[in-house]
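Note that this complex is displayed minus one protein chain, with the remaining chains in position.
Right after this comes subunit A.
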Amino acid sequence: MTPLIAALATLGRVALAFFASVGRVALFAASTISHAFRPPFYARELANALFHVGWLSLPVVGLTAVFTGGALALQIYAGGARFNAEAVVPQIVAIGMVRELGPVLVGLMIAARVTSSIAAEIATMKVTEQIDALVTLSTHPMKYLVVPRVLAALLVVPLLVGVGDIIGIMGGYAVATGTLGFNAAAYLKNTADFLQLADILSSLAKGAAFGFIAALMGCYFGMQSGRGAQGVGRATKGSVEAAAVLILAANFLLTGVFFSL
């Protein structure tokens, strides 16, 4: 075999493997959605997942947003000063947080916090035969484990993004009024006048998409986990990588879609 053919063969194998995993993920997503609409429904599991994905993520989301908003205000002030446009800080912080940084950073924090824990939990359950035990107890793992987690993330991550947006803007506000000499009332008025409903809706829609991706990847990699501690480690690592990359790719696509509207 010539080197060229060998290279092409490798490329082909990689491409096939790639499309095969895309297909498996798509089937998994379809199965999750179809199970979500068919009883039995596990309300207690859903409540539990809402608590873990939503409530317990608030601190990390708040901290991420407040520092980002603060840093953004400083950067825009410094950058704006180069062409005498320091006054745009409230507007740019608002639009930057709401349209882009809020959803993306919350999405990535959810990938770090929620995707990893879902993947590790489900993979451990798989490795210790707890998934098999569920089946023998007439409980479908997709319905009992996957649907509640994905549904919870779909519902609650937009709320987290909304909270992150607000806290990020407040971070910018604190820095701008505290150290950059902005007038407090004018800052808030500028922010409120500038933001449009479409900005906020696009932010929340991104949140829903990222939440879905984050939880789905955690469940998918957990369910696909290999055996032993190494299998759990691989599943966890793979789930976070996939969730982060997919969130950033989805962000690009969604931004394009919202722009063209």
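The criterion applied here is as follows: a residue touches a chain if its C-beta (ideal position, glycine included) is under 8 Å from a C-beta of that chain, and two chains touch if they have at least 3 such contacts; residues count from 1.
Definition applied: contacts and distances are computed from a predicted model.
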{"item": "\"Putative ribonucleotide transport ATP-binding protein mkl\", \"Ferredoxin\", \"Probable glycine dehydrogenase (decarboxylating) subunit 1\" or \"tRNA modification GTPase MnmE\" - which is the UniProt name of the missing chain", "value": "\"Putative ribonucleotide transport ATP-binding protein mkl\""}
{"item": "Contact with the hidden chain (one of A:Ile5, A:Leu137 or A:Leu261)", "value": "A:Leu137"}
{"item": "Touching residues (missing chain, whole complex) on subunit A", "value": "40, 42, 121, 124-125, 128-130, 132-139"}
